[in-house]
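Heads up, one of the protein chains got dropped from this complex, but the rest are sitting where they should.
Order as written gives the chain letters A, B and C; numbering starts at 1 within each chain.
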Amino acid sequence: MKKLINSPEDVVREALEGMELAHPNHLRVSYEPFYIVRKDAPVKGKVALVSGGGSGHEPMHGGFVGMGMLSAACPGHVFTSPTPDQMFEAGKVVSGGAGILQIVKNYTGDVMNFELAAEMLKEEGIAVETVMTDDDVAVEDSLYTAGRRGVGLTILMEKILGAAAEKGMPLKDIKALGDKIRKSGRSMGMALTACTVPHAGKPSFELAENEMEVGIGIHGEPGRRRVPMAPADQITEMLMEPVLTDLPFNKGDTIILFVNGMGGTPLIELYIVYRKAAAIAEKHGLKIARCLVGSYITSLEMAGASVTALRVDDQMLQLWDAPVNTPALRWGV
Amino acid sequence: MKKLINSPEDVVREALEGMELAHPNHLRVSYEPFYIVRKDAPVKGKVALVSGGGSGHEPMHGGFVGMGMLSAACPGHVFTSPTPDQMFEAGKVVSGGAGILQIVKNYTGDVMNFELAAEMLKEEGIAVETVMTDDDVAVEDSLYTAGRRGVGLTILMEKILGAAAEKGMPLKDIKALGDKIRKSGRSMGMALTACTVPHAGKPSFELAENEMEVGIGIHGEPGRRRVPMAPADQITEMLMEPVLTDLPFNKGDTIILFVNGMGGTPLIELYIVYRKAAAIAEKHGLKIARCLVGSYITSLEMAGASVTALRVDDQMLQLWDAPVNTPALRWGV
Amino acid sequence: MSEFSVSKAVAWIKAASAALEKEETRLSDLDAAIGDGDHGANMRRGFVAVVKKLDAAESADLGALYKTVGMTLLSTVGGASGPLYGGFFLELGKRSMGRPAWDAAAMVDALKGGLADIQKRGKAELGDKTMVDALSPALDAMAGAGGDLAAATKAAAAAARDAATKTAPLLARKGRASYLGERSIGHEDPGANSLALLLETLSTTCEA
Partner (left out) sequence: MSEFSVSKAVAWIKAASAALEKEETRLSDLDAAIGDGDHGANMRRGFVAVVKKLDAAESADLGALYKTVGMTLLSTVGGASGPLYGGFFLELGKRSMGRPAWDAAAMVDALKGGLADIQKRGKAELGDKTMVDALSPALDAMAGAGGDLAAATKAAAAAARDAATKTAPLLARKGRASYLGERSIGHEDPGANSLALLLETLSTTCEA
């Protein structure tokens, strides 16, 4: 295992220290327990957005803390859901009297830990709502399983709901908007290489030079199937077709198209993927109103990419365009 | 070789197509010859900034085209300097009557090709000045050699000079400011892994699991020395000490500190490096006024990092803070 | 043996912690195959913290002790296993409030409560390839083994281990492994294995 780290135990704390030093205008960090809150928290009279999950997905979520996006992010150990006390303590710090919205990716661990935190916060008299993301079409959806994973859509949801909160939208409405976004976005990802959890010290799976994993999540787990390597255009089709047909997206729909790198993929390759993804979307008669290309929700140093499409209306687009000022996403300010 | 590409020949063109589709509000792309210009070029009465170099360093340079930074970027093939006709054609398109400033990283190929372009542009009656970056302290500086390489400082220079041009600073003064920046910044980098040039199809060097290269450039070349793997703090010291003692930076100096990823290094590791780099700078009595942490000048999918320190005065800081609106760097707008 | 005292319970938790530490790599490897490779680290981290807590302050009764275990696991383990094992021990605590010791009936009752809590939280049924698959048959074995704690826990441990092994051919329907669909088949469930370790150390503690 070759990493720019000191020891597996210290990865999360030291990265948080680096973030705090690098972004003093955006955020403050607590180390016991771990959480990141926006510099000006609590913002009086506005809904506070709290998200979190395992570490190793940077910039998600800590990089999205700041004006117009998250009020707090709670990082667990690498690929491990955070514990309830993190969301409880962070929630108390960011609560501005208008309630808390938790944005939770659908993983058994995340769901249960955020549920516990919500109960604890409610006992403190704080109103809490939760929206989930479960946009990964690689996983079959069924009442009898854990359901689909939350992946790329999470970033788009955090941006849009963050803008809504900043505008003063009440908790109930933000929750409803979140549920709508949940139902309007789909994603799928693939990997060229595995990644190595620092504590494990070895890659979570082995891939031959001519193989790739399609249908991966964001935790270094193998995908739904292992298939032979293919050119970028073909890979992009393997991701886009299931995404577009699942919802389904319909001719004439307006979308935000998001091509995401898994952490070890250079930007030049993401643009090659975006080129094809945009062409496929257009072929389906979709109008790409906005896009995002970059490594925003990652699996450590995994090489690979994911695509996310979100059907948007005017309100969502306006909120997408609204000012945001975080370490990883910034415009309008 | 595992990459999200279609064929080595098409990498640069297809990535440019993706960039053009993704950033219609920032830039326009020419394919014969290759160049990227800001959407609103030419900007009348202002100095135009032209940079360029081999591809494979994304987001540099194309990602820095836009308001407040570059007027044009000329991408060569992967790791290959662009040809004079690219800078010539781009220069003609962006020239707004106040002259052109070329920002050139010190590589024999870049220097010669930009020189030829400058001659051609001058023959068209356009005033051209050139500033160089040669900030890599890993390379010994000598009159008898090609001199030092231009690396991370290039980004900081492009931002600051871009803001100066936007403010309407005349060519002569921008050139002088560029020369001052050149003399005020130093960098050094290291690699945990090699990278693979698409056309070569195999890694440019082999590193064992317990080895790293220190003193690398940005073209996948081996570094100055191969040494045993070390913890991140020690690696950061190996980079920071030569950087800080070379100029030298003096107690009380104000700096911009830039921790850069080489393309395959996840952000979580860069923050760990930043944490230590900031501590070392403080130990040296330096004041970190601003910082930048991310993968901005890369070597394809190479894992590794570099640090850059730039001594700044108030003017440079104000220009650093000035609005910039490019795909890869954006604030104030 | 017919009485499981507070000091026995402390011994159990410490033995479990040691066993989890010893088996950390195996648990994480099982998790890497069908999950995200952190189950061993999660459990070790949690139980190391629990042992520290138990060393710092004595517990008045089993109820207080298990509450400490549960709260500590909740705030240190994370992941799916954190709330599941945390809630499990909190439930053991609730059902043991004020009790200085367990007899066999109390033990079975408490553990059944723990199982119910896991199922309430995680909604896993028997056969979904989770820790429930190890715990449920173990409690049946324990209930059928009579009043001797050594015999009852021995039967439970054997049943849990056997059931953990038998999770291999199952298709996962809960937790991360469910994302793999058919590819989850052929690997044992990590949580069923850590659960078996808990019951094996319970058994050796009762024998000692």
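Everything below uses one rule, namely that a contact is a pair of C-beta atoms (placed from the backbone, for glycine too) under 8 Å apart; a residue touches a chain by one contact, two chains touch by 3 or more.
None of the values given here were measured: they were computed from a predicted structure.
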- Item | Chains in view that touch the one left out, judged over the entire complex | B
- Note on the structure: From B:92, B:180 or B:224, the answer for touching the chain not displayed is B:224
- Query: For the full complex, which residue in B:19, B:197, B:259 or B:322 touches the chain that was left out?
  - Reply: B:197
- Query: Per the definition of touch given earlier, which of B:7, B:25 or B:108 contacts the omitted chain?
  - Reply: B:108
- Query: Of the residues in chain B, which ones touch the absent chain?
  - Reply: 33, 54, 76-85, 107-109, 112-113, 115-116, 136, 138-140, 144-146, 149, 197, 199-200, 204-205, 217, 219-222, 224-225
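One rule holds in what follows: only the chains that are shown with their structure count from here on.
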- Note on the structure: Chains joined by the largest number of C-beta pairs are A-B
- Query: Quick one: chain A and chain B, Cα centre-to-centre, how many Å?
  - Reply: 29
- Query: Whole-Å distance, chain A centre to chain C centre, using C-alpha means?
  - Reply: 32
- Item | Rounded Å distance, chain B centre to chain C centre (Cα mean) | 54
